[in-house]
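What you see is the complex with one protein chain gone and the rest in place.
Take a look at chain A:
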Amino acid sequence: MAEEAVTESPDLVHADGVRRRDFINIAAVSAAGVAGVSILYPLISQMSASADVLAASSTEVDISSIKPGQAIKGVFRKQPVFIRNLTPKEIAEANAVPVDSLRDPQSLAERTKEGKENWLITMGVCTHLGCVPLGAGEGESKGEFGGYFCPCHGSSYDTAARIRKGPAPKNLEVPEYAFTSDTVVKIG
């Protein structure tokens, strides 16, 4: 009865038929919705990488001691990064593969810096489920394509660290990097 009395009251109904109560209702629910989302945002955002984690995301490596055919493991973003000095034979092998036949088509030149084709710098993180592939360390299996081999699920990468066989969908990721001098490379 009370509800009916309010709607019937001529003072509370404007000429366009909108009641004061409708306006208050929509305004209050909208405000609560906006407030809810703005409270949720920091609660979700806090889980993303914090400033100190992001700050540690570049690293400099001295590559002067890596001889052709050798590789080292560096650390970038708390993950291994492979820095490999390719031999002319390995470069030739990589260039001999027709790019179109690859699962993730990329040429060696696209994966290295101009004039530094012998320096293959990739993440040491298998693109399947994130294991560290073998092949960078002394005496480790390089797999049947002479690059890297992931022991977890058997992905094989070639001498340009491109995926050739196994479950991994992509080539080993090439991080952002630049040569600050002939012997120092800055990753990230």
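In this section, a residue touches a chain if its C-beta (ideal position, glycine included) is under 8 Å from a C-beta of that chain, and two chains touch if they have at least 3 such contacts; residues count from 1.
Convention: contacts and distances are computed from a predicted model.
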{"item": "Identity of the absent chain, which is to be given by its UniProt protein name, from \"Glycosyltransferase family 2 protein\", \"Sugar ABC transporter permease\", \"NADH-quinone oxidoreductase subunit N\" or \"Cytochrome b\"", "value": "\"Cytochrome b\""}
{"item": "Which of A:Val18, A:Val75 or A:Val99 contacts the chain that the document leaves out", "value": "A:Val75"}
{"item": "Hidden-chain contact residue, picked from the options A:Ala15, A:Met47 or A:Ala96", "value": "A:Met47"}
{"item": "Options A:Val61, A:Val132, A:Ala160 or A:Val185, residue touching the unrepresented chain", "value": "A:Val132"}
{"item": "Positions on chain A contacted by the hidden chain, ascending", "value": "44, 47-50, 53, 57, 73, 75, 77-80, 124, 128-132, 151-154, 166-169"}
